[in-house]
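Complex shown without one protein chain; remaining protein chains in place.
Every chain is named by a letter (A, B and C) in the order it is written, and numbering of its residues begins at 1.
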Amino acid sequence: MAEQSNAPKPDAQALLDIFRRMVRIERNDDAIRTAMRRGRITAPYYSGRGQEVIPATISHFLNDDDQICTIYRGIHDMVAKGIPLRPLWAEISGKVDGTCKGKGGPMHLTHPETGVMVTTGIVGSSMPIANGLGWAAKLDGSKRVVVAYFGDGASNIGAFHEALNLASLWKLPVLFVCQNNGFGEHTRYEIATSVDKISTRAVSYNMPGFTVNGNDPDDMYAHVHAAVARARAGEGPTLLECKTFRFLGHLIGDDDFYMDKAEKEAAMAKDPLPRLRARLIAEGHASEADLDKLIADIEAEIADAQEYGANSPTPSRDELRRDVFAEEMPA
Amino acid sequence: MAEQSNAPKPDAQALLDIFRRMVRIERNDDAIRTAMRRGRITAPYYSGRGQEVIPATISHFLNDDDQICTIYRGIHDMVAKGIPLRPLWAEISGKVDGTCKGKGGPMHLTHPETGVMVTTGIVGSSMPIANGLGWAAKLDGSKRVVVAYFGDGASNIGAFHEALNLASLWKLPVLFVCQNNGFGEHTRYEIATSVDKISTRAVSYNMPGFTVNGNDPDDMYAHVHAAVARARAGEGPTLLECKTFRFLGHLIGDDDFYMDKAEKEAAMAKDPLPRLRARLIAEGHASEADLDKLIADIEAEIADAQEYGANSPTPSRDELRRDVFAEEMPA
Amino acid sequence: MSVMLQMNGIQAINAAMVEAMEADPKVLVLGEDIADPQGGGVTGTMKGLSTRFGEHRVRTTPISEQAIIGAAIGAALGGYKPVAEIMLMNFTTVAMDMIFNHAAKLRFMSGGQSQVPITIRTLTGAGWQTAGQHCDHLEGWFAHAAGIKVIAASSPADMKGLMLSCIQDPDPCLFIETGMTLFSPGEVPADQGPIPLGKAKVAVSGSDITIVTWAAQTIRCMMALQALGEAGISAEIVDLRTISPWDKETVLASAAKTGRVMIAHEAVRDFGPGAEIAATIHEELFGQLKKPVKRLGAPKCAVPFAKVLEDAYLVQPDDIVAAAKALMG
Partner (left out) sequence: MSVMLQMNGIQAINAAMVEAMEADPKVLVLGEDIADPQGGGVTGTMKGLSTRFGEHRVRTTPISEQAIIGAAIGAALGGYKPVAEIMLMNFTTVAMDMIFNHAAKLRFMSGGQSQVPITIRTLTGAGWQTAGQHCDHLEGWFAHAAGIKVIAASSPADMKGLMLSCIQDPDPCLFIETGMTLFSPGEVPADQGPIPLGKAKVAVSGSDITIVTWAAQTIRCMMALQALGEAGISAEIVDLRTISPWDKETVLASAAKTGRVMIAHEAVRDFGPGAEIAATIHEELFGQLKKPVKRLGAPKCAVPFAKVLEDAYLVQPDDIVAAAKALMG
């Protein structure tokens, strides 16, 4: 999309890393949906199926101490970042060994140890908080970068505007990553958004902005490479609009009457996951057996995590008095 | 500033109309400040001194049934629009004959009869409401236009973003008029605003946006002419950034330590009011005597209004139970 | 006797909307996903309206709550009667300036020149594991604000009648829906007309104890009735329906009759709406109560995700029975 001559390209190792992250996301998503179908998990679940390339490529460039703020549709972002699966599963199962002791659930998964700082259920609210983490990174004199994930619909809410203006003024090391999947709930992009490309809005903040093919690891690689380098160099934020498609509706259980069937089928036919697999093999970076093994290992890890979550105890009602404040509330 | 070849130019009558509105604004502002100094009016007062050309030119194009939503610094906008001065003075004096029975005061002056629909004390909040009035105008099948006035600082708040996006999507007949006076309270433009020109932000909404010399009646005339025509034709909103300067600090009583003295003096030396007067005479549109007479008449009108406000009774405490809801609250 | 129709809250509100829009071309609808191509709202409560009345009157908006309420206010100032949806009550926080500083105050600040006849519909309520940011009960905030009425019906008939009243009311109304009340079926008279705002309903008559409640909590109080009966306790359930302005007369009459009062709401107990009602009852019936007013509400924490915690968070029928027994003891 945007021109990037001499753009850096992912080598075999990078592509494999991105693929591995994508598989973890997709297998994990599949396992969650299966568990939901079987009634083993009861929770509102917003799948990121189809959007894997975006966080997988971004996380390839992130260090352990880099941070993300994400949204209700964010488990793909967290898995890409490296959140451990056992406490993730315990959390979405509402158990004490969950990242949040079962108190936050899938919409508020948090794991500061791996840089998963905030998961919000409020459209737009990841961005202002990411700024503060960026400010802290800057004050620390560190090279940390912070990623604020959000959707296309979120680009129309006030918090987007305030956050991008401040980040630009303060030259904060933040990547604003819009996962433009074409819909906000049931509403098509063009009904809600007055501009053709969300990246255009970067102009309002004197910030670089790019529209990227979010399903293409090459295009993502080049743009994320540049944006992360810019942030680490103290040159400030970048807005990346990553175009993708939401395969599974707004939330599991929603029917897709509002989607154009042909458009949806065409998008799903270009599923980036099998495409990357085919490419890895075609380009000789891996054999079918290698990738099967990689997938099998991941599936085993997920099965173990799921088991762990299922076996973890449920929280006691005393938890209602804990973590409201640092000190426990009186009984 | 923006190129407008073949731009329409104000004729003598238009210039005189603009001048007359400016004089009413300026004389009225002067009278308010004098009354405050003498302790006859006690109220926070945000003067529009220096910014007269903007609402004077805009109101030249407005019909009686066109509407404005303005801000705490908005008396110049209302006077230009034609709010009657007697109830205005009664209002700022806190009296029953005030537009709002003394309940709103200078920051919430309202006069729907002359199209002064909302005056808000909250930065940014004139814009979302103006949209609704524009929507109503459209639903009515009328040609009414609505002006949302706001400041440069307000262009950084979320409501600006949400309002402009919606107005563009719905093609609402709204003029978004930013009176860029270089400061938001004590904070210089560039400390708060990441983009050189606020008009650039129109791009984010696929909306026409122009930076206009807000102290130049010709430049204003051409741009307002086009924007109003566009709105009346059902073609949607326009963002006009009108560059001006705030002569009297943020609110009366504030000292101007935060302003660059040379910059301020240079701006005040270019006071648009005497300049327009000189031009009217130089171009032969009026004589000194004509203009002196015009000013004297306005001063008499203001003196009468001030007297009216002073003599109006104070409201009874029963007013606390009225106008909360349509029905009176129980005592 | 009028024909009774069986319907749930969604259908009842929808019926009110259809009637109101038929009767008055000034009634508008706006909100996220609200038109038919987007499903008529996430709960489908507005289904069919855009098809029937046109997308100029029933508009899907961007995710821009300030712009939604702002547009509703402006349209109201322009003579319309907009019904705006804020999808969930927690999202009123991003539109709070528009609601509190503007919608609720313009009449007063303008000395009565402006009126803002808008209805804000919003959904909330725990029980669906939507956790900390999707199901708070904030009616106490709005009840504390001047210039806005706060309504929360618990039966389909009340929903229809109160929605009709909200739409026609000359002032802003916040109409609170909950998953539980929307999905519960009930009987609605075919000719159900407007039900006056500000009037509570004695949903169940009784003599031992008064339970003041509203919204989904009314349903949970009803679920306690059998156990209360088995314990020999005759409970009078007063469904407040309008939280602000609330119906002191009905509540005080019931409280004076029973001398024992419980207030049960889903909102956090601490500094919650029940405090106003309890304080007023104590003030007005000083020395006449047999026991201090008991307030039941949520603990002071965010709504938890885990089902066991969410169950513990809510005021359950069992909690009501236990509190009633203590009041009797």
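Quick note on the criterion: a contact is a pair of C-beta atoms (placed from the backbone, for glycine too) under 8 Å apart; a residue touches a chain by one contact, two chains touch by 3 or more.
Keep in mind it's a predicted model, so treat the numbers as computed, not measured.
Shown chains touched by the hidden one, complex as a whole: A, B, C. The residue touching the chain not shown here, chosen from C:A20, C:I151, C:I195 or C:C301, is C:C301. Considering A:R86, A:H108 or A:R201, the position touching the chain not shown turns out to be A:H108 (whole complex).
Touch with the chain that is not drawn comes from one residue among A:A137, A:V212, A:C242 or A:A267, which is A:A137.
Contact with the chain that does not appear here is found for just one residue of A:Q51, A:T70, A:S93 or A:S125, A:S125. Looking at chain C, the residues touching the absent chain are 90-91, 93-94, 96-97, 100-101, 104-105, 108-109, 131-133, 140-141, 143-147, 244, 267-268, 270-276, 278-279, 282-284, 286, 289, 291-295, 300-302, 304.
By the touch criterion stated above, the residues of chain A touching the omitted chain are 69, 98-104, 108, 110-112, 117-118, 120-122, 125, 127-137, 139-140, 146, 158-159, 162-163, 165-166, 169-170, 322-326.
With the whole complex as reference, residues 42-44, 91, 94-95, 100, 102-108, 120-124, 153-154, 156-159, 184-187, 191-193, 257-258, 314-315, 317, 319-321, 323-324, 329 of chain B touch the missing chain.
Please note the rule applied: only the chains that are shown with their structure count from here on.
For chain A, the chain whose average C-alpha position is most distant is B. Each chain gets a centre from the mean of its Cα atoms; for chain A and chain B, those two points are 45 Å apart. Residue numbers of chain C whose C-beta contacts span two or more other chains: 61-62, 64-66. Among the residues of chain A, those touching two or more other chains are numbered 156-159, 191-193.
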